[in-house]
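The other protein chains are all here in position, but one chain of the complex has been omitted.
On to chain A.
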Amino acid sequence: MTAIASTLPDWNPLSLWYSDGWTVTKRNLIKIKRSPDMLVFAVIQPIMFVVLFSQVYAGAIQVQGTDYVQFLMAGIFAQTVVFGATFSGAAMAQDLKEGIIDRFRSLPMSASAVLIGRTNSDLVLNTISMVIMMATGLAVGWRVNSTVPEFLAGVGLLLLFGYAFSWVMALLGMSVKSPEVINNASFLILFPLTFISNAFVPSETLPTPLRIFAEFNPVSSLVQAARQLFGNEGSAPVPDIWTMQNPILTVLIGVAVMLIVFVPLCIRKFASISSR
């Protein structure tokens, strides 16, 4: 056999962390490129949501001070980034089932590289979905009524929230027995979280218990923040709750909390998992 140096170059931890994370990201992106069903999920579904909701409900739902399409788009963006995060969980569970995690864990790579690669590639996927949704939105009459920096901040905030939520879902993905479990579980969590919110209808139109849930729902803050930054607010009164009155700050705090809690938990979990 040809000799290969078994004394490997000394890498400093930071460049190791970066290059290993990038290697795994590339691997995940190749995977996405080669499985059409994932691409369909990321591309077709957002188009469908924008077109269906804007056409079906536009006449039925009244929004004070603006038309429904303007109101709807931030809601669909938020829903898409939150759903996109579940992909991180399903993919971790799948890798565990296929045994590739054992290969990764037997290599001298950075302990967080697989997780960083996972959440990074899902960020890429979410970005692609966002661009497609925006194009579709513009086609059905959506308009951004804010400055360029505000618009970019809105996009950044949505993607950041999705990224942080990916870490939450990744932990779930490593904790369940099979990828099917995570798919079912995440739908049970995500449907209420996205639908009992201000994403598709103004929350004040909901029956009281649901309205209260919707007003405290973090997804509502995300949607409210995006509406503000895109200038799609309309003139409806915002619920008199701190998290809804300060949606951008709320989202930033939420993102920080998710990352501070779940990144270390994920890394710890990863260090002890092994497929059977």
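The working rule: contacts are C-beta pairs under 8 Å (C-beta built on N, C-alpha and C of every residue); 3 or more make two chains touch, one makes a residue touch a chain; residues count from 1.
In this section, contacts and distances are computed from a predicted model.
> Absent chain per UniProt: "4Fe-4S dicluster domain-containing protein", "ATP-binding cassette domain-containing protein", "Co-chaperone protein HscB homolog" or "Xanthine dehydrogenase family protein"?
"ATP-binding cassette domain-containing protein"
> For the full complex, which residue in A:27, A:211 or A:269 touches the chain that was left out?
In the complete complex, the chain left out is touched by residue A:27.
> Identify the residue among A:18, A:41, A:57 or A:104 that touches the chain left out of the display.
Hidden-chain contact among the options goes to A:104.
> In the full complex, which residues of chain A touch the absent chain?
Residues 1-6, 8-9, 11, 16, 19-20, 23, 27, 30-31, 34-35, 97-109, 113, 178, 272, 274-276 of chain A touch the chain that is not shown.
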